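I'd like to ask some things about the structure below.
Here the complex is missing a single protein chain, while all its other protein chains stay put.
Right, subunit A next:
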């Protein structure tokens, strides 16, 4: 085979250019998401004024409210106004409570971040350990046990896991609260018991796909020629795993791990609702059920920004760990 690709070490400049390109692409994706979210919620969803005043309202009152909310303006102007406001941090006011959305976010963001962070801190090492443990012993007992457990866990939606946890640990044993009630202004860190069940539900639901990813990456890397010939040259197994298998497995697993982490954001929607945890996600569900469009828009935008940022970081880290990817 003719060896046409010039073999030369990747340049730092090309890595920088790549990062800049990724960042631009991420911003472009985010912009398209704002268009999509705005179109879906503000334009397609029907009229916010009649939604607020109810179906039997006086048409004149509805028209007045439409004018007050700026709904009578052309859609492009409304979108640009919303985008400009969002860029300044002004995300509008809730249609139901009339509170500014930014105040709601300020109230609840901390709680959601704590929940997601604790779940990620529990999930990541657990997934890496179990995945590597199974992946290094393909088709032997540890692999079979982990594989069977992950099939069962994969079949359990968050709310089923959550209900099972509540019925055992809250209703049955009475060890932990069934509802994660927090008094106004209190932090879940002051009452760690309210975190235990939500974190457990989130972790259990996300564990199986993550473990499978790590396991697949590790077992491929462990069976690859590089690790095999190191073993045939007598390199000790611990060193083969540390220096040959894991560096090859992690870059491929990382972007998918990031996807699982962003999935936690979506999973939080269910878990916060089930446990009545006062986070952003439960606010989102309430807003959807009341068709509170400004809140849904703002929270969807926030979730998209977080997702894009996490994916971007994972992508860049994976590429730094795996220089051959750069050459492609």
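One rule holds for everything that comes next: contacts are C-beta pairs under 8 Å (C-beta built on N, C-alpha and C of every residue); 3 or more make two chains touch, one makes a residue touch a chain; residues count from 1.
Everything below uses one rule, namely that contacts and distances are computed from a predicted model.
Trainee: According to its UniProt record, what is the protein name of the omitted chain, chosen from "Anti-sigma factor antagonist", "ATP-binding cassette domain-containing protein", "Cytochrome P450" or "Ferredoxin"?
Mentor: So the chain that does not appear here would be "ATP-binding cassette domain-containing protein", according to UniProt.
Trainee: Which of A:118, A:132 or A:300 touches the chain that is not shown?
Mentor: Candidates A:118, A:132 or A:300; residue touching the omitted chain: A:300.
Trainee: Going by the contact rule already stated, which one of A:82, A:244 or A:277 would touch the omitted chain in the full complex?
Mentor: Answer from the full complex: A:244 touches the omitted chain.
Trainee: Based on the whole complex, identify which of A:16, A:36, A:70 or A:192 touches the chain you can't see.
Mentor: Touching the chain that is not displayed is residue A:36.
Trainee: Across the whole complex, list the residues on subunit A that are touched by the chain not included here.
Mentor: Residues 1-4, 6-10, 25, 28-30, 32-33, 36-37, 40-41, 44-46, 139, 147, 151-152, 154-160, 163-164, 166-167, 171, 178, 223-237, 239, 243-244, 247-248, 259, 262-263, 265-267, 269-270, 273-274, 284-285, 288-289, 291, 293, 296, 299-300, 303-304, 307-308, 311, 321-324, 327 of subunit A touch the chain that is not shown.
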